[in-house]
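Every protein chain of the complex appears in place save one, which is left out.
What follows is subunit A.
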Amino acid sequence: MATAFAPTKLTATLPLHGSQENRLVLPIRLAPHSSFLGSTRSLTAHSSRRLNHAHATRRSPPVVGVQEVVKEKKSINSLLITKEEGLVLYEDMILGRSFEDMCAQMYYRGKMFGFVHLYNGQEAVSTGFIKLLTKSDSVVSTYRDHVHALSKGVSARAVMSELFGKVTGCCRGQGGSMHMFSKEHNMLGGFAFIGEGIPVATGAAFSSKYRRDVLKQDCNM
């Protein structure tokens, strides 16, 4: 996705006016039915048209950007996300952070046991990648998998119950911290062994190709 889109290239052709300093221009409007699909299709299809349009008319920016409050920013940031999408991402990251903080607390109070691998500080990775996916896309994780499960859509209650070993957990307390599975959300597990998930993920990706090419199934859902 990053290679299909270069922020600097777009902004060079779209300078900000003085009256619009406090509103950053987002030349792309993403498909409204999806929750933050940073799909390259919409970028390449719409971007050039919108650029030309904006360049020609200069009447108003096509989309309102996220950083409304940052007036001092001199550099022109062409952000890919709307305010709503930004809030979704922000909420996901905050959820991940507060979840892991609570895990740490519970662990040190002796309510959780065994291994706990925390994800504090890495939330942007989980949110940034997993929020690009749809429900039918799969995620294969490592042993540091709580926040991956959360970003993928597994309810925080189910993950926390799993860590407490309760039957209401996403794996009925049988898996534990390092083994978060969810068939509904296509979370194909955390794995304890280092690197264990990589071949497994490759296999899951292979199955997608196989379904499309060999089984001739429709994979666009």
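Simple rule for what comes next: a contact is a pair of C-beta atoms (placed from the backbone, for glycine too) under 8 Å apart; a residue touches a chain by one contact, two chains touch by 3 or more; residues count from 1.
Here, contacts and distances are computed from a predicted model.
Chemist: What is the protein name, per UniProt, of the chain that does not appear here: "Eukaryotic mitochondrial regulator protein-domain-containing protein", "Pyruvate dehydrogenase E1 component subunit beta", "Protein YIPF" or "Pyrroline-5-carboxylate reductase"?
Modeler: From the choices "Eukaryotic mitochondrial regulator protein-domain-containing protein", "Pyruvate dehydrogenase E1 component subunit beta", "Protein YIPF" or "Pyrroline-5-carboxylate reductase", the unshown chain carries the UniProt name "Pyruvate dehydrogenase E1 component subunit beta".
Chemist: Looking beyond the chains shown, say which of A:F115, A:F129 or A:F206 touches the absent one.
Modeler: Counting the whole complex, the residue in contact with the absent chain is A:F115.
Chemist: I need the residue numbers on subunit A that touch the omitted chain, in ascending order.
Modeler: Contact residues on subunit A toward the absent chain are 113-115, 162, 165-167, 171, 173-179, 191-194.
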